[in-house]
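Note that one protein chain is taken out, while the other chains of the complex remain in position.
Residue numbering begins at 1 within each chain, and the chains themselves are lettered A, B and C in the order written.
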Amino acid sequence: MTLIKKQIPLLICFVVGFLTLSSYYVPHPVSEKYMEGINKWENIVFGFAFLLGLLSLFFSHYNKIRRRVPGWGYSIFVYIGFLMMVVPAFVSWGQQLDGASLTSLGWAYRFVFNALSGTMFSVLAFYIVSTAYRAFRIKSPQAAVLFIAALIMIIGKVPLGQMMWDGALGWTNVLVADIVEWLMSVPVVAGRRGIMMGLAVGAIVTALKIIFGIERQYMGKD
Amino acid sequence: MKKIPLFLPFLFLTALSSAAKPPAVLPPLTGFTAADMPGDAGGAALLRWDSPGSAAAGAVIEVYVSDPAKPAWVKLADFKAEAKSESDFNRPFWAWSPAAGRNAVRLDTSAVFGRLDKPQELDFKLRMVRGAASAETEPVRTVIKGNWFNAARLNNFLLMLAITIGFFWTVSHARRKGLFIRRIAGLDAIDEAIGRATEMGRPIFYSTGIGQMSLVPTIASTSILGEVARKVAQYDTQLKVPHFDPIVMTVCKEVVKQSYLEMERPDSYRDDINFFVSNDQFSYAASVDGMIHREKPAACFFIGHFMAESLLLAEVGATTGAIQIAGTEQESQLPFFFTSCDYTLIGEELYAAGAYLSKEPMLLSTLKVQDFGKAFVMVSVVAGSILLAAGAWFGWQPLIKVVEQLFKAY
Amino acid sequence: MEFLANIWQWFAGLFTVTPGWMIFGGWMAAGLTLCIYSFLYKDNPFFKVAEHLYLGAGMGWVFQVTFFQTWKPRVWDALMDGQFVVLIPTVLGLSLMTQFFPRISWISRYGFTFIMGYGAGLVIPLEITTNFLRQIGGTIAPFAGGAGFWAMVNGAIIAFGFICVLFYFFFSVEQKGVVKKASNIGIYFLMLYFGAAFGNTVMGRFSLLYGRFDDLYKYSGSGYFYATHVVLGLLVAYFVLDKLVLSKKNGGQEPAH
Partner (left out) sequence: MKSTLEKFLKIDRRLIFLALAIVLFFPIVRPLGLPNKNLGKDVVNIYNHIESLPAGSFILMSLDYDPATRPELHPQAIALVKHSFRLNHRIGIFTLNAGATGMIEEIAERIPKDIAPAKVYGKDYVIFPYQPKPQAVMTQLGIDMYAIYDKDRNGAPTREMEVMKGIHSVKDMSLGICVTGTALLDAWVAYVGDKYNFPMAGGVTAVSQPGYGPYLQTGQLKGLIGGMKGAADYESLINELDKGTSGIDSLSLAHILVIILIVTSNIIMLVLKYF
């Protein structure tokens, strides 16, 4: 049974991984045909992967309703939200536009999904401002450098800030926009590139572990 | 080399005359060869010929192709006669040796004949045209086919091999002997934070973030939690670990329990040290915020995978005056942690801290390979810039080309 | 059969978007937006409802898009076309779902190993090229001197900072002497990067908020019968009422915020 449960999946992983890796160095039509086939397959397999998230969301809220945990009533709205998208989709057969006018699906996107999804993340703007006032402290020389860079960015990106800079420091003949440009194209590149190197090797090592079956956490417990 | 003195007077003449009118007679096209384009999937040919030089200024070269099975010449491409020098060809020196005074072009035949999976025999010829004058080469026959190795990607291939070998070496080495990892400065701050909490008699909050158990930052975070729990057990302080993910919570319960056992304090261990809050990002942040606000902990740890909630968590800790130690791999959240926390573990530093504490061979070896990678980069950058600068200073163009081509993609 | 068709027609007719629906849409959007913003005052049922709707709607959207743009053309139409080979990836994809049933969860490994092996094999050479070789090449390129003196100076700063940052993240050597100095400089380069990211994040978040406010302003117009104003008024009324009732119930204690 371990053969079917463990060895064969690991073998599939190794074979697929090795062939896909080789395809980068092997330009032959055979390798291209292989890639074409597997790309189409991956495309379809992955088309089902989001169901994992969908089902686990449904299960967890179903359990909340069943067990009547505090606040279970809100869980019903998860299903309502789902139906608000899916029912119009089937009525309009996946079309958002009917000629030049909206279908019910287009309506649901524009007025429900757009409003919800857009607003959820814009809330953070408020927290940035309050955190900026109440928590951001210049405690060390490093933090001071961070702040100076941040302030230059905040001033230099908007016209009002640029005007303020010109008013206060115009005599230096240095445009704040030029400093922003230099900051973004010199020190930022150095800092970011330094982080990238570690991430790149880390990603390669993780990929090697997956191909050789050393890393198998994604397979779940035995 | 011999051609140059022959050409010089000729060049001079054309320079004089071209202003008025180019010579009516075109030089002949010589040295024409056709071959399969190396390192591709087929469907392309590599044509090379002697550069016609400035005598052909203003002329156009046309390429014709024909299938010997059904002979009929089809025009495949045309370009300026002066263009297409071999040294401009986008292939590195180890897969391409350009000759001076030769031209080369890669031509796609699939546009005419479609892409065949099997080798394909084709005839090629060149024709140079300027006004009424023209010159033509003899047809050359060659076989176009797919190749089994793209030599231009050799630099990538060798590096891939080196990393693979390095990885397996470190894995086996880590298993046998363990590997050295330097002390991480941020871990010293843990002692200070716990000492302060003990003095003040206030609790410590530890959040592992919103990552799943499979994420590396979460794994590192549980190792650090183990260390924190050991210290907490030792000083008999209060620890609270609010959770976002039930699986992470189960793992953390084991970790904390183990730490208390190691410090021989199983009696002080309580099962509610780890507790579940919510698996919704903002609800989690709001509830933890509320708790921190009410209980005013002496120290807060935010270590693991954090997204937008970092802002909300770090703010409330800072306003209640707790010592805050944070660590995440999320670059977009690091600025917020850095400005509102007392100590921040940046990206890989977090992984290193986790590996340092856990002594797990797999984690250690990953870290080690990353260090090898970084060492390679440092050496390459230093050596590469010195060589390039030297090449530029002394005008050694070949040296510049060699160094630049080593670090390119093909 | 005809009866069912009639019912469907009637049902589908309900979903025709009329001008009235467009105005109602404005009310919907303004209402949901303000419900979420009400969290800023304090956690409340309206926020929770909107939050849960968001979870469901997000999933619902992905579901319908995948259904109509992937499953239907790539699986269903292909099967109708007689291409039975698409059954293999379909079964592999569906095998992922066995994860939820512990006894047969091992079946999902076939799907997962297929995805993971492919992803791992693809990423190795590309990481080497994109984030490794080309970054080294980019760092040393200015030293060839093609772009002038200042480009070379900036290139030198990048190369120097880059190496210092690498020293900061180098864990195999104890940090003392030159290594310590270099890594101390490296951290300042990191700070400049984080600072720039910070400044930009501030701008990004404000832009998102501006976008929502712009919509709210649109829905506050007379064409939408002042949806924003009315919803905002109702929410304020709720909080005032809530405060009055709450202060009576537990002695005016505001929950921690």
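Just so it is clear, a residue touches a chain if its C-beta (ideal position, glycine included) is under 8 Å from a C-beta of that chain, and two chains touch if they have at least 3 such contacts.
Note that the structure is predicted; figures quoted are calculated from it, not measured.
The absent chain, not drawn in this view, touches the displayed chains A, B, C throughout the complex.
The chain omitted from view is touched by exactly one of A:Phe14, A:Phe77 or A:Tyr109, namely A:Tyr109.
When the omitted chain is restored, the residue from A:Ser140, A:Ser185 or A:Gln217 that touches it is A:Ser185. Taking the complete complex into account, residues 24, 32, 35-36, 38-40, 42-43, 45-47, 49-50, 95-97, 100, 106, 109-110, 113-118, 120-121, 125-126, 128-130, 132-134, 136-138, 147, 151, 154-162, 164, 175, 177, 181, 184-185, 188-189, 192-193, 196 of subunit A touch the chain not shown. Listed for subunit C, the residues touching the missing chain in the whole complex are 40-41, 58, 61-62, 65-66, 69-70, 73, 118-119, 122-123, 126-127, 129-131, 134-135, 137-138, 141, 158, 193, 196-197, 200-214, 217, 257. Listed here are the subunit B residues that touch the chain not shown: 90, 319, 331-332, 409-410.
As a convention for this text, only the chains that are shown with their structure count from here on.
Think of each touching pair as a link: the shortest run of links from subunit B to subunit C has 1 of them.
When C-beta pairs in contact are tallied for every pair of chains, the largest tally goes to A-C. With chains reduced to the mean position of their C-alpha atoms, the one farthest from subunit C is B. Centre-to-centre separation between subunit B and subunit C, using Cα means, comes to 23 Å. Taking each chain's centre as the mean of its C-alpha atoms, subunit A lies 5 Å from subunit C. For this pair, subunit A with subunit B, the centres built from the Cα atoms lie 18 Å apart.
The residues of subunit C that reach two or more other chains are 39, 51, 55, 124-125, 128, 132, 135, 139, 159, 162, 166, 169, 190-191, 194-195, 198, 201, listed in rising order.
In subunit B, the positions touching at least two other chains are 153, 156, 160, 163, 282, 331, 335-336, 338-339, 347-348, 370, 373-374, 377.
The residues of subunit A lying in touch with subunit B in their complex are 21, 24-33, 60, 120-121, 123-124, 127-128, 130-131, 134-137, 139, 142-143, 146-147, 150, 195, 197-202, 204-206, 208-209, 214-215, 217-218. Chain contact summary for the complex, subunit B toward subunit C: residues 153, 155-156, 159-160, 163, 179-185, 280, 282-283, 286, 289-290, 293-294, 331-332, 334-336, 338-339, 346-349, 352, 367-368, 370-371, 373-375, 377-378, 380-382, 384-385, 388-389, 391-392, 400, 403-404, 406-409.
Residues of subunit B that touch subunit A in their complex: 39-42, 115, 117, 146-150, 153, 156-157, 160, 163-164, 167, 171, 213-214, 216, 279, 282, 308, 311-312, 314-315, 318-319, 331, 335-336, 338-340, 342, 347-348, 351, 362, 366, 369-370, 372-374, 377.
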